[in-house]
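See below for the structure under consideration.
Note that one protein chain is taken out, while the other chains of the complex remain in position.
Right after this comes chain A.
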């Protein structure tokens, strides 16, 4: 593996406290090498979005360290973090986040505008990157007048314009049909291959994940060796279409189980229970015990 561009050490993220306490990440150790393409795969509530936010320095961890190119980022000021994000990272979101009523060029050059680059240079670099993505003829169009695939290309152009070392893509193809998805994936992996830009893709799309050089599977805030797909789970569930809907859904009520070690009754969310059920169905792997000790829920509905 090449020298790590991003490293984490025992990364813990806890939301809320007391009754509402939710442990999103429970000690993540991860290294992402320069030029790697890494897929972070997990269900809603697995903590994959939280992990991406911490890696992208959008949020700070409760405990642990995120290091960028060997430098810990914990003691950086808000201003330094802003500048780092602006210069080192590119973002591609499922929801595009294009500003309506602004031209494609204006949308693409937003990171440069924030960085304080003069207007003339912004335009030059904006057209250059649009050219690269075969979108130069749409530079003066309103961003809202484009098709989904074109919008995502504009978003990729925006992510590319500051020459980032890492591009974070959060469900980049979640809003696209499969043909357009393939085109967008080709572009992203082409950039990874040709320009050596590190790619961190957060997705629950197994096909997209397989195209990455490495997959990181998250279950319940911890890295697990792999996810065994439960039968009938091929199509993403509705709640998984929204990557931010990661809080466990309590729609069908929590699942109460007996703790394996102590025998005390603990409450699991439905999603947790489902993940545990899946983990329980695969053979145990030596040396890794990231998932909680498999315990079959005593409620049959939990596997749904």
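Things to note:
One rule holds for everything that comes next: contacts are C-beta pairs under 8 Å (C-beta built on N, C-alpha and C of every residue); 3 or more make two chains touch, one makes a residue touch a chain; residues count from 1.
In the analysis below, contacts and distances are computed from a predicted model.
This figure omits one chain of the complex; the name its UniProt record holds, of "ABC transporter permease", "Molybdopterin-dependent oxidoreductase", "Cytochrome B561" or "Potassium/proton antiporter membrane subunit, CPA2 family", is "ABC transporter permease". Contact with the undisplayed chain is limited, among A:9, A:69, A:83 or A:206, to A:83. From the options A:99, A:144 or A:226, the residue with contact to the unseen chain in the full assembly is A:99. Seen across the whole complex, the unshown chain contacts chain A at 53, 56, 58-59, 78-79, 82-87, 91, 93, 95, 97, 99, 101-102, 110-111, 113-116, 118-119, 244.
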